[in-house]
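Complex shown without one protein chain; remaining protein chains in place.
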Amino acid sequence: MSELLIKNAYVIDPLQGIHGDIMDISIRDGRIVDKVSGSCEVIDAAGNLTLPGGIDSHTHVCGTKVNFGRYMSPEDMRAGRTPRRGAMYPTSGYTVPTTYGNSYRYSKMGYTTLLEGAMAPMEARHTHEEFAATPMQDMLANTLFDGNWSLFEAVGDKDIRQAAAVIGWTLAAVKGFGIKLTNPGGTEAWGFGEDLASIDEEVPNWDITPREIIDTTIRACELLHLPHSVHLHCNNLGMPGNYRTTLETLDIPGDMNPDRQTLYLTHVQFHSYGGNTWGDIKSEAEKISDSINNKPQVVIDMGQVMFGRTMTMTADGPMEFRLYTLHHNKWSNHDVELETGSGIIPVYYSRKSSVNSIMWAIGLELALLVKNPWQCMLTTDNPNGAPFVKYPEIIGLLMSNKYRSKELSQVHKLTTDRTSLGSIDRELSFEEIAVMTRAGQAKALGIINQGKGHFREDALADIAIYPVKPDQTDPSLQYEEVIGAFQQTLYTLKDGVVVSRDGEVITGVANRTFWSKANLPEDMDVLKSPRFVEKFSRFYSVDLENYLVQDEYVQRGVAMNTGVNS
Amino acid sequence: MKIRINSGRTVIQGSHVDQKNSPEYFRETSTIRLNPVDMMEIGIDDGERIKARTDNLSIVLRALSDDSIKRGTGFLPLGPYANFLVGGNTHSTGMPDFKEADADIEATVDTITTVGELMQQLGGVPYRR
Partner (left out) sequence: MFHIEDKVRHIVCPYCGCLCDDILVELTDGRISGVENACTLGAHKFLDDADNRLKGPIMRKGDQWVDISYEEAIAYAVQTLSEADRPLLYGWSGCVTETQAIGAHLAELIGGVVDSTTSVCHGPSILAIQEVGHPGCTLGQVKNRADTIIYWGSNPIEAHPRHLSRYTNYADAYFLHNAFRERKVIVFDVRKTATSEIASEFVQLEQGGDYHVLSALRAIVRGREDVVPDMVAGVPKSQLIRVAEMCKKAKFGALFFGVGVTMTGGKYKNIRNAIEFVDELNRHTKWTISPMRGHSNVYGSNEVFTWITGYPYAVDYARGIAFYNPGETTAVDILARKEADAALIMASDPGAHFPRTCCEHLAKIPTILFDPYPSATTHLCTVQIPCAVNGIDAAGTAYRMDGIPIRTRKFLETGYPTDTSLMHEIYEQIRERKEHV
């Protein structure tokens, strides 16, 4: 039995309604308890901000395309090298660090849970191998279904039960967590070099539309009672005028789940563009946030862009090709048979570019215009908008109008006319930031009951203590101190163990992988469907028996049981 | 005669990569395919031997005529014989000039060394069990 007491913590725990009380946190064997014995080890938080461990609900840190981003970019690896130090392995990379690089830097920022945003089922083993080498965080993998032929057939048949059967089987087969749709239908069209311009355009060779894919998948997700909702990367990412597609997509779901949203829209910054060309692009963040403010069934994440070099990587293959024809930078593409696509190109976001400056402003507008912080998560779609190490600066921008105005004066002058950022004076509070970086994520992902995102009794003792005293700090003016505090915790605890202290990772604990195990009635057993099994015997290039991800790959797996009510 | 030697995989070579000391591997990887006209010029028949020389080092190979081989070139399956003729310069790429060994060839009656003997020439001790 190991016990630990954190004294004098300035706790914000939005899920419990604790709004900044000085209190003690008791920990026994890795979990929060009511109290501990008097003789146990004590950490004095000295009134510093103490939050549940950070959760990133949309990041790209592990798997085929992330690793390809590293593989093709020795220049990025050189840009972030550290030698072995104590318990820390050497690391490389700045925008796409090595797995240990990601893990240590997130840990230093207080993060203990990461959701990899896009795992192709066929390449799942790769993601899980990298999860095992990302030791400081518990991991979850959103699984790509945007071009899944078996799902397409169910959509074509308007058979929600069959769609649920395909999704449930696949998630269990590849040890995936939730459903990711990336440019639904578009990645399949890209198989022959095409893309889709609207959610009502038919997918070539398939008698279905993106709207039908999204709608059926949402219903199937709810039928399965998956912890997380459908996680959608909308069609037309990055295109001027794409806000119309986004608004139409926002109108698809009804409110179907009392515990969480029904649809999670990711990196909405990239989907909130007005105008018709790169020349007249402008923000439509107001229309997008108006829609979200009227739809409690929707949660978004920002996809904030920050200036500097980064790497774009997504399952959205056709979008990356368009980006390549704009930038003429090195371009990688990787279509995955019967399932999805992907692409990678490095970019440099410049404050001298009108387009990049408008993108930067739109992300901030969204976070400030969406009224309810539980509906807007803080992300950069790491590393697409910026590497995650920029999160503290984003926090500073959201908490300080002064800082924002200063930055706005430094970007391209068209930004003032083409966005509303300059006219917004809202400043987010520590509590709102806590919602947008952990509590909201825990709710949106459906992992509150797994002990994530709060300090209720029996919760996992994942804790971040930041060197800032909220009751003595005015973030509006002291934004630099706030940024510094969020860059490096005093202590990061995972499972009740101090894993990182003052920026040094000092030890590791075995991380977990959460995955969804759907228990399905016999009539939903896809392996009894000849059409499903034939995919493997005739069209996949691996045998069904070798497709299934073996238990060796999730040695510390936590199966989240779900299923269909019979 | 000067020729440029290309190398590559063959089915027989590939089938015996786990048996590098077998007679099959030995025979396949020490056999160079040459253009029949080139062979006539240096005065050898199918199955007779040539000495190939680069940088003052030479190696004995069995010659086989193959009219799909262009004049002035030869094809030697990849393996220790082909690589004996390759130098260590990679032009800063990590990759030596495996498929571009320029060699002088002439007829010979010398015998062909086995893989073990060849490695012995390079400083090793043949293992024969």
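A few points about this structure:
Every chain is named by a letter (A and B) in the order it is written, and numbering of its residues begins at 1.
By definition in this document, contacts are C-beta pairs under 8 Å (C-beta built on N, C-alpha and C of every residue); 3 or more make two chains touch, one makes a residue touch a chain.
Since the model is a prediction, treat every value here as computed from it, not as a measurement.
For the omitted chain, the shown partners it touches in the full complex are A, B.
Screening A:S73, A:S107, A:Q441 or A:T513 for touch with the missing chain picks out A:S73. Residue-wise, the contact with the chain that is not shown comes from A:A133, picked out of A:A133, A:L414, A:V509 or A:V558. Touching residues on chain B toward the chain that is not drawn are 4, 6, 8-11, 14-21, 29, 57, 68-70, 73, 75, 78-80, 83-100, 115-116, 118-120, 122-127, 129.
Think of the hidden chain as still there; on chain A it touches residues 62, 64, 67-68, 70-74, 77, 81-84, 89-93, 97-101, 122-123, 125-126, 129-130, 133, 190-193, 205, 321, 324-325, 329-338, 344-345, 538-543, 545-546, 550, 552.
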